[in-house]
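Got a structure here, written out as structure tokens. Questions coming.
Here the complex is missing a single protein chain, while all its other protein chains stay put.
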Amino acid sequence: MSIAFDLLLALALLWSGGRCLSVDRLDRAIVLFIAFGLLMALAWARLAAPDIGLAEAAIGAGLTGALLLDAYGALKRRKA
Amino acid sequence: MKRFVMGLGALAFAALLIGALLEPLPVSVDLRAAVTNNMASSGVEHPVTAVLLNFRGYDTLLEIAVLLLALIVILAVGIDTASDQPRTVNPILQTLARVAAPLVIVVAVYLLWAGAFRPGGAFQAGAVLAAAAVLLHLTGLLPSWQVPTRTLRWGLTAGFLIFLAVAAGLLSQGALLHYPPAQAGMLILLIEAGLTISLGLILAGLFLLLSREPGDDA
Amino acid sequence: MIWLIVLPLVWASLAFILGPGRGKWLAIGGLALQTVLAFDLATKIGAGGTAVGHLVGGWGAPLGIDLAADGLSAAMLLLTQCIALPLAVYASAYYKRDDAAGSYFWPLAGFLIAGLNALFLSADLFNIYVTLELLGLAAVGLVAAGGGAQQVAAALRYLFATLVGSALYLLGVALIYGAYGTVSISVLTPLVTSEAPRLVWIAGGLMLIGLMLKTALWPFHFWLPPAHGGAPAPVSALLSALVVKASFYLILRLWIGPFAPLIAAAEWLAWLPAALGTLAIFWGSWQAIRAERLKMLIAYSTVAQLGYLFLIFPLLAGAGAIQAGVMQVFAHGLAKAAIFAAAGVLIKATGQDTIAGLAGAVNRVPLTLFTFGLAGMTLMGLPPSSGFLAKWQIIEAALAQGHWPLAVIVLAGGLLAAVYVFRVLRQAFLLAPRNEEATAVSPLLEWPAFVLAAASILLGLRGVELMQLVGIVA
Amino acid sequence: MSSGLLFACVGALLFAMGMAGVMLIAHLLRRILAFNVMGSGAFLILVGLTQRNDVPDPVPQAMVLTGIVVAVAATALALALVRRLHALTGQLELPADDT
Partner (left out) sequence: MTANEWLPLAVLASSLLPGLVIFALPEGWIALRTALNLFGAIAKLALVAVLLAGVSAGEEYGVRFAVLPGLDLAFKADALGLLFVSLSAVLWLFTTLYAIGYLEGAPHRSRFFGFFSLCVTATIGIAMAANLFTFFIFYELLTLSTFPLVVHRGTDKAMRGGTIYLAYTLIGGTALLTGIVWLHHLLGHTEFAHAGIAAALGPEYAGQLQIIFLLLIAGVGVKAAIVPLHGWLPQAMVAPAPVSALLHAVAVVKAGAFGIVRIVYEVYGIEFAQSLEVLLPLAVFAAVTIVWGSFRALFQDDLKKRLAFSTVSQVSYIVLGVALFGPLGTIGGLVHLVHQGIMKITLFFCAGNYAETLGIHKVSEMNGAGRRMPLTTLAFSIGALGMMGAPLTAGAISKAWLSDGAAAAGMDWAIWVLWTSSLLNAAYFLPILWRAWFRSAPAAWPEERIAARGRRETAWLLLLPPLVTAAMTLAAAMLAESPGSPLEWAKLIAEREYRQGVTLP
């Protein structure tokens, strides 16, 4: 069971990581990156590292994601 | 062509690395035991916090310096005058944020306190504080930052300076960050309290400074 | 020695609190104190003949982080403070009040110097990673500060190079920790053997490549010329003189430390950096000869001069190679700081950054041109100068071990350097039509540069103490 | 295979992917994403490899915490530069080698 979950999580990580680098639209890439960060937080939990999980969710996915989204928004606004 | 070669190279590298990862390894040192044995004199009960603020506290000290430095660089890169456009604000959200903000602070304090014996600590607490600030900003309750005032600069730096002062003060004990076991818990809590505030401000600052709308060209 | 790390952190933070453009006196005072401390440390190690250590937190490796200073690190620390102090004086005159580029110079420079000192003192691979990031981000910030599009683009290029370099290094550290369970250099060194698992070889390769990227060794040099050539003069000087040397120091430290058994098992490995270094010398010199902007010429010269540092790797088996490398680090550090500072003066005096625009500069800023000439002597390796001693030592070590091609490369590189140095001097001696009245240049700009250049020459007359100090390697 | 080792291998793949991304992608925001993926890969390897017997080790965990904070600092800095570049030139890619 846990092995299966790990494998699934691993695949999800690789997929989201790969897609966020290759997807066409920038906003989707950023959203995928945030998803990737959240999956990372899960992986940390699976690795018995809840501290990192918390930090990853808050900083890695949360803050970085917010920064990226904000940057994206600003760039789009200026282009417009 | 370049893409193909690079991709292939990366794949080969990953394969090589995974192959090597799967080989048996002669681990000679295991720090788990060392951490467990020294927990008693570390001043905290949570091993990760003990490593972070005591055993390898020096790393953390420099890491805070990196964070502060990043903030300064962001300030240094662009001194644009902002034209902070009013965002479309949902009044319900605003009310919600007003209620949430004090709650978030309580959560942060809890996380800070919890860090001593379970997952949590200054970083998470600081991140939560920063999240609150971002939330307030997004709901239009907190303007984005311009060049910070001196008070704010004190706030941003205080956590780092407290940490540095404690670290250097402990030189009297024979080494940098050499906590006497009896006072270790208190000193670490002091550092963490300082860090929580400064980290919250810095992390929020990363966002609030970046979200300045740069003018056309300074 | 711990104060060498704490002091710059303190003055950097205080300078930030004081506000934009302020804090130069704090910085100069702090640096003066640090210079004294570095001298003190070097004398102590030189007199005692052994390395000194400091167990942070009192735990000791492998649980805690150790700091250690042997002759090599003491020499690097000394160089750092001795270059930073005159440059601080220079910078205090360089940035005008309200100059956007200078608003945050002092805190950034403080963190940069703290990063350098912490790096030279650290004996813990992961801690070194943190110092590398401190150093790299501070350097990027200095390049970007208040600059135009070109400068920001250069900073971004530099940022990605340094981040990828750190990431490679970090992965190496992760693998080392996985394999041995420690990141302390002193604990690690006896554990690594030539029969180390494949993972350790990969780790070594990753770390060295990452550091070479940060040292801008050919072909990883692409980021250096725009960054060093585009930044304000005091920043270029700090970067070229010190920052790239830090990662070189680490390569050397790892090469003769934990990874020595691996390299002994595959001696041909040592020729790899030497070959890249050779290409760097020729490529960098060639680009410098072709450059049209003065600071680009100097930046390419840095690419070339860094090449010499990597020629010593095949020679490390014999005596004197480390000394030769350190002498070259000193020679290039002092001379390049002086020459970038001098270039800053020339640009201020002539109002342009082209070599063609230098005509007649000798009559306007003679002291600066003299500085340029002295530093140029060091770069060309002409005696009497520390650059000459460095080349002498490399050639001698090469001959002693029968690797005469290295000697030929060094000699040829010296001639190429002469071409690009004299390109500048020749232009400056040309008669110029008396055009616009000369811009007055502050003596606080001219003299620090001169002091640095003079130091690079004087070291060429007395290098004994330094070489003895460097001989004390832990 | 233990979860530790599994995630270490995932880390290796992520690192390689991120590295290829940093080198190949010209768009600066995406390059920042790639750098973050690369960093995450290194972190996974650090913890996963050490915990290949699934016994938690607080030391690498603390290191990764440090690393994450450093990475977010670097990301914020990079974003600041990218946004500045965009404000100055309207570009989101580095100019071809202008050396």
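A few remarks follow.
Note that the chains take the letters A, B, C and D in the order they are written out, and that residue 1 is the start of every chain.
Note that in this section a residue touches a chain if its C-beta (ideal position, glycine included) is under 8 Å from a C-beta of that chain, and two chains touch if they have at least 3 such contacts.
Since the model is a prediction, treat every value here as computed from it, not as a measurement.
Seen in the complete assembly, the chain not on display touches C. Considering the full assembly, C:395 is the residue among C:144, C:341, C:395 or C:451 that touches the omitted chain. Check C:52, C:100 or C:382 against the missing chain and you find that the one touching it is C:382. For chain C, the residues touching the chain absent from view are 323, 360, 362-363, 366, 370, 373, 377, 380, 382-384, 388-389, 392-393, 395-396, 399-400, 407, 411, 414-415, 418, 422, 425-426, 429-431, 460-464, 467-468.
Quick note on the criterion: only the chains that are shown with their structure count from here on.
For the pair chain B and chain C, the distance between mean C-alpha positions equals 30 Å.
In chain C, the residues that touch at least two other chains are 126, 130, 133, 137, 140-141, 144, 152, 155, 175, 178, 181.
Residue positions of chain B with contacts to 2 or more other chains are 17, 21, 31, 35, 48, 55-56, 59, 63, 66, 69-70, 73, 77, 123, 203, 206, 210.
Within the complex, the chain D residues that touch chain B are 5, 8-9, 12-13, 15-17, 19-20, 23-24, 45, 49, 55, 57-59, 61-63, 65-66, 69-70, 72-74, 76-77, 79-81, 83-84, 87-88.
By the touch rule above, chain B contacts chain D in their complex via residues 2-3, 6-7, 9-11, 13-14, 17-18, 21-22, 31-32, 35, 47-48, 50-52, 55-56, 59-60, 63, 66-67, 69-71, 73-74, 77-78, 80, 123, 203, 206, 209-210, 214-217. Those residues of chain A that touch chain B in the shared complex are 49-51, 53-55, 58-59, 62-63, 66-67, 70-71, 74, 77.
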